[in-house]
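Accompanying notes for the structure given below.
In this view, the complex is presented without one of its protein chains, the others remaining in place.
And then subunit A:
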Amino acid sequence: MKTDDLIALLAAGEGPVPRHAVCRRMAVAVLGGLTAALLLTVALYGVRSDITEVAQTPLFWGKVAFPTSLALIGLWLTSRLARPGGKGAAGWKMLGLPLLLVWCGAAVSIAGAPVDARADLLFGRTWRTCALNITLLSVPAFVTVFWALKGLAPTRLRQAGAAGGLLAGSTATVAYCLHCPEMGVPFWGVWYVLGMLVPTAFGAWWGPRMLRW
């Protein structure tokens, strides 16, 4: 086929292209993934019984703010990396801020606690299951975010996959806050981070295979 014929073929019968394709796809992916994670949290783990009381404490909202801020950065990163030539450098550095805040909070909280209470702050009662639960809850968001990326045109596939995994993991963690009874900052700094790291690492591994176009 001659290139001119291909060009005629590509242009033939094309109507207007919907605008804001990246934003719309990402919005659908995040809302779908978040809804599914919330439903799964309620169905599999149940909402913590003291949710109304705890929702009046700033500590609870600090806990929600941690994965929420990571999800917003993840969304920004994924949307950028979904376009040809999109770079992520500044976004990856931005992740350091919420992480640093939580780790500083964790250090202060551990330093201020009596020695025999420290292990409890770090491990709580659910450290065995926390990261696993978050990973499981991130599956629907992972699927929707990768569906969105697949319909766009990332050119840095490993970074785009990692950003998509981070977005899925942090969205799942926001939903998991409905259930998770742990209120120790060191606990979030370790087990939440680990739970989000699993889909992120998986996305980085899978991106170059899955997102090729």
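The rule we apply is simple: a residue touches a chain if its C-beta (ideal position, glycine included) is under 8 Å from a C-beta of that chain, and two chains touch if they have at least 3 such contacts; residues count from 1.
Note that contacts and distances are computed from a predicted model.
Q: Under which of the names "ATP-binding protein", "TAT-variant-translocated molybdopterin oxidoreductase", "RNA polymerase subunit sigma" or "Monooxygenase" is the non-displayed chain listed in UniProt?
A: Missing chain, per its UniProt entry: "RNA polymerase subunit sigma".
Q: Touch as defined at the start, partner being the missing chain; which of A:46, A:85 or A:181 qualifies?
A: Hidden-chain contact among the options goes to A:85.
Q: Residues of subunit A in contact with the chain that isn't shown?
A: Per the touch rule, subunit A residues meeting the hidden chain are 1-4, 6-19, 21-22, 82-86, 152-153, 155, 212-213.
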